[in-house]
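Note that this complex is displayed minus one protein chain, with the remaining chains in position.
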Amino acid sequence: MAATLTANAPARPRKLLASRRTRVGILYALPVVVYLLVLFVYPILSTLFLSLKNTDGSLTLHWYVDALTGINLSVLLTTVRISAETALFSLVFGFVLANAISRLKPLWAGVAMLIVVVPHFISALVRTYGWIILLGDKGLVNDTLAKLWVPGAPFQLLYNEIGVVIGTTSVMLPYTVLLLYSVMRGVDRRLLAAAASMGAGRVTIFRRVYLPLVAPGLASAGLLSFILSLGYYITPALMGGPDQTMIASLINQQVMKQNQWNGAAAEGVVLLLLTFAGLLLVKVVTSFGASRKKRSAS
Amino acid sequence: MAEFGVVTPSVKVAGGKLPTATGKPLSVVALRKTYGDVVAVDEASMEIAAGEFVTFLGASGSGKTTTLMMIAGFCEPDSGTITVGDRDVTRLAPQKRGLGFVFQQYLLFPHMTVSENVAFPLTLRGVPKDEIRRRVGETLEIAGLSGFGGRKPRELSGGQQQRVALCRALVYRPPVILMDEPLGALDKKLRDQLQIEIKAIQQELGLTVVYVTHDQEEALVLSDRIAVMRNGLIEQFDTPRELFERPRTPFVADFLGAANFLPGRVLQNTDEHTVVRLDQSGGLLTARRHELASGTSVKVAVQPGRLRACAPDDGFCTGTVETATYVGTLVRAGVRIDGGDAPLLRLEVPAGRGPVTGERVGVTVDPEDVNLFPVEQGG
Partner (left out) sequence: MSDPMIGRRALLRGAGGLAALAAVPSLAACGTGTSRASSGSAKGGGKSVVVRDSGGTFGEALQKAIYTPFTQETGIAVQVVNLQGTQMLAQIKQGRPQFDLINNSMMDHIKFAAQDALERLDTDRIKSLKSAKIPQNQITGHAVGNSFYGQCMAYRTDAFGGKKPETWADFWDTRAFKGSRSMCNPDADLPELEFALLADGVPMDKLYPLDVDRAFKVLTRLRPDIKKFWDSGPLPGVLLSRQEVTMSTVWDGRIADLQKQGVPVARQLNGMRRQFQGYGIAKGAAHVDAAYQLMDYSLRPEVQARLAKTFPSNPSSPVAYEKLTKVERNALAGAPQYYDKGFDADINWWIKNEAAVSKRWLEWARG
């Protein structure tokens, strides 16, 4: 009746194998390494260099001071705020949508996916027009609300943060839906049945089984939408006002209008650091969750 | 449909550990399920006693899994009732039935450790933490999994995972544990071992188990009673011994005993016996008394192991040994009966006294071991 211990991994031979593998692996990885060096590391380093360079060639931090003070700082904070809001909303709506789609038959799931993705291929101007038709003062939403005698209608749903978040969320939605959908498809539905068989109700199953199983997908989808949103400027420009100016817009202005590469480089580096910070945050949160779990288990 | 008496199982119930069941832990009445035109389960009825190990045995498509799923609540019957204890659970959601379920695919929660998996049903029931820890530890120990509590399911072998699944299903002492081919994904050796373990745990804890399998041997090793199912019908629900010795249908005789079938006609009935004239050899065969009128066409079913070789012309028929295969303690022989084109009569006789190829032998059988099935018109 006693179970035999089978999990004693043969550690030594594996290690030997690994070292030989490593050497061959490096050889295989060489093209990738060169590729990354040329196309990733070099541009980043030059950007970094540019951002530290004064107009007369001397080293300076004043581009960073510039990027992190006054209006630039406030734009930066706006960027983070809108990205976070976008991540949150696209996660929530993405979750609901992906969850619904994952319960559909494959054919209908495909159709639903298409509906989610297609707006992506519509030109920005047409999309803007569409949004105005939908969300404008005389748009569909406000017309309907006004007809229903909803107090306060028409609401201003455009050219403010509501508009921007609606826009960025809709742009982001295909990513989160696709990501979450694939994660949800990977969840064995029978696990939920198993939980039910033990007496777990719907809410418990959702909270304690389903959610933890799709949590990695939620984390990566949220991170993806946050990071992608950091670089947005077209949608905020189309659907927001000056209060929703994003940092990418400033970078674009500096480079394209003012030919001011150094300041743009500094802001680019700040944006890059923000992206890394987002990555790090998710890493920390997940590893914290894991370690907490481990502690509670032992 | 025949009615089935409840056979009190000869299992020792560990006293005091169990919540005392008031009535039958599980009874099923006239359960029916159709998918379109296909009748998946047809009027299945049975009562299962506390501490009993019952198996649904049948080929795939026989309705055994559907029946189990209806009991578990994963699929809804068209009609009929399911009662757990005193409660009618027919229309209840699975989580409200309070049953245990072990799946073929284990279905352990991958994001939880072994301990968390086993503790899961207890946490749902608001059991205090200390109590949970104690009971999880106890249960894992019974399953021989002490020391594995901190591992994740993926770090365990298939057999270990199924043990954890078993622990998870029994840790909260459900009145009935349902198992859907739990050993189906394991190799033969592990299956044999786990059968013994499951049986031991079931007996030690006095569990009431409803088990589904297509593996006869597994059913025989584990079960107090077996429901043999075919085409949605319960052909027979009995102890393994009864199924072997008193099959109610040719199917059961064939499925479990791999019986020889010989066509014949009832010649006469005596107080204790029914005599049959065999169509092919014309020989007379005496069976225990069946309630069959003389002249009735019958199928005579005899298991190979119950047939004995004797001197030619001493038995109910005579023939030539065409094959004789030595299989350890037994010799399997095929005898070509004189006077007909019937298939070979299969015998299993103890090795040593076994017939050899080409030998002329008579075949005899104890009347008690003969089962007669009337042949239906057109059948």
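Order of writing sets the labels: A and B. Residues in every chain begin at 1.
Criterion: contacts are C-beta pairs under 8 Å (C-beta built on N, C-alpha and C of every residue); 3 or more make two chains touch, one makes a residue touch a chain.
Since this is a predicted model, take the numbers as computed values, not measurements.
Partner chains of the missing chain, restricted to those shown and counted over the full complex, are A. Among the residues A:116, A:132 or A:194, only A:132 touches the chain that is left out of the figure. Within the full complex, the residue among A:60, A:220, A:253 or A:286 touching the omitted chain is A:253. Considering A:102, A:169 or A:245, the position touching the chain not shown turns out to be A:245 (whole complex). Contact with the undisplayed chain is limited, among A:50, A:109, A:162 or A:215, to A:50. Where chain A meets the omitted chain, the residues involved are 42-44, 46-47, 49-50, 53, 57, 70-71, 74-75, 124-125, 128-129, 132-133, 136-139, 158-159, 171, 227-235, 237-238, 241-243, 245, 248-249, 251-253, 255-261, 264-265, 267-268, 271-272, 275.
In this section, only the chains that are shown with their structure count from here on.
Per the touch definition, chain A reaches chain B in the complex via residues 1-3, 6-7, 188, 190-191, 193-201, 204, 208-209, 212-213, 215, 297-298.
The touching residues of chain B, when paired with chain A in their complex, are 72-74, 93-96, 98-101, 103, 105, 107, 109-111, 113, 115-116, 120-121, 124-125, 143-145, 148-151, 155-157, 159-160, 163, 168-169, 172, 178, 197, 200.
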